[in-house]
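Got a structure for you, questions after.
One protein chain omitted, others in place.
What follows is subunit A.
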Amino acid sequence: MLRAVSRSSQCAARAASTAPAGSQKGPNIVLVDSVRTPFVTSGTLFKDMMAVDLQKEALRGLIRKTGVDYKLIDHVICGTVIQECKTSNIAREAALLAGFPDKIPCHTVTLACISSNVAMTEAMGMLSTGYANAVIAGGTELLSDVPIRYNRKARKAMLGIQKAKTPMAKLQIGAEIVKNLLSPELPAVAEFTSGETMGHSGDRLAATFGVSRREQDEFAIRSHTLAEAAARGGKMSDIVPVFVDGKKPVTVKADNGIRVSTLEKLSTLKPAFVKPHGTVTAANASFLTDGASAALIMTEEYALANGFKPKAYLRGYQYVAQDPKDQLLLSPAYVIPKIIEKSGLKLSDIDVFEIHEAFAGQVLANLNALDSDHFCKTFMGRSGKFGRLDMEKINRWGGSLSIGHPFGATGVRLATHAAGRLKEEKGRYAVIAACAAGGHGVGMLIEAYGK
């Protein structure tokens, strides 16, 4: 940390705040700026686009917003989950479409719902090793369209048809193809190893941690209410409008999934996954979303040298993984104490929490877990409970439940909100935490710039 200070006399004055003890070594890393497309309910406004289009919009928007010269950018990393095989390295295709010079290397990463966190932390690694001075990290998801494949038998027959010599053999293969046409393979919605869908696991998790249906519905309403207020208050300044061509061209300027409802209305909904006694419904779960995001990340020295005013420090990160069945969505509980303590901080030092809302019940279950002696002792080897997070510090601009959750793009959105809220709420430290399929999770520590 001291190294960073001594590197540039220019930044010495401003970067009087040094990284907290225990966070990573190397240069100070800053989030210069970040953008996202509007997050749009799948099957609506973006339904005819491709994921690469959205990522292109985000990248182009970021360039426009920051005015950064392409020359300064060393690398582009994007995250995505449901892959369109035409654009398997979607980062490259999007960058080219966004007008980036072909000399900038781009690659794509994936880790379910925290894919763009991976893009950001990998960027941090590139900056730390000195490989790069400026990296763009982003992510995209378009769930309006998913690759639905012919089933394996049909595919095998299709691949075999070229090898068939006689007309009879060709006919046989043709018959095999026809036979299998109507039973396509859908992209997996269930955990590969357990076969359980995330919603089902989330419902069980809520039950495990004693989260009632009412609490879940209330939390969902809270999320929508806060998101609506934030949008109205102009807090969503990271959104770049997307022009959608077509018979009726339209410019999409805002998220379209935010709708504040009443408890009475929500309580009439039937459970979506665990029937008939479950508690997770369509209204207290995040919905399928299309959207993309992008962030410009630099070393502090480089940013200042090139005249940028950073938004926040990216101080450190932590990944965790556990049982993909019973603790599929429990990573925030594991990672929050870890990231805070390894940075030499206390729970009370954290002013802002941005926690990914996969399901209302899942967020509340994680909070209950952190407040449970049994859980903290048994699973985290602590002497007792870590403590309850202050609800006032959590997701005050809404969350994935209301804003939406394009898998590959959410991570950058969390970082943006954390940085934005630090500024607005005059806090110093923010922690973001998110869970992901496979029992994974990530935590990141963000520090206000210039505080």
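Operating definition for what follows: a contact is a pair of C-beta atoms (placed from the backbone, for glycine too) under 8 Å apart; a residue touches a chain by one contact, two chains touch by 3 or more; residues count from 1.
By our rule, contacts and distances are computed from a predicted model.
Going by its UniProt record, the hidden chain of the complex is named "Trifunctional enzyme subunit alpha, mitochondrial" among "Sorting nexin-1", "Sestrin 1", "Trifunctional enzyme subunit alpha, mitochondrial" or "Kv channel-interacting protein 4". The chain that is not drawn here is touched, among residues A:374, A:388 or A:426, by A:374. Of the candidate positions A:88, A:129 or A:193, contact with the hidden chain is made by A:193. From the options A:209, A:313, A:334 or A:397, the residue with contact to the unseen chain in the full assembly is A:209.
When the omitted chain is restored, the residue from A:326, A:341 or A:425 that touches it is A:326. Against the chain not shown here, subunit A presents residues 192-195, 200, 204-205, 207-210, 274, 276-277, 323, 325-327, 365, 368-369, 372, 374-375, 378-379.
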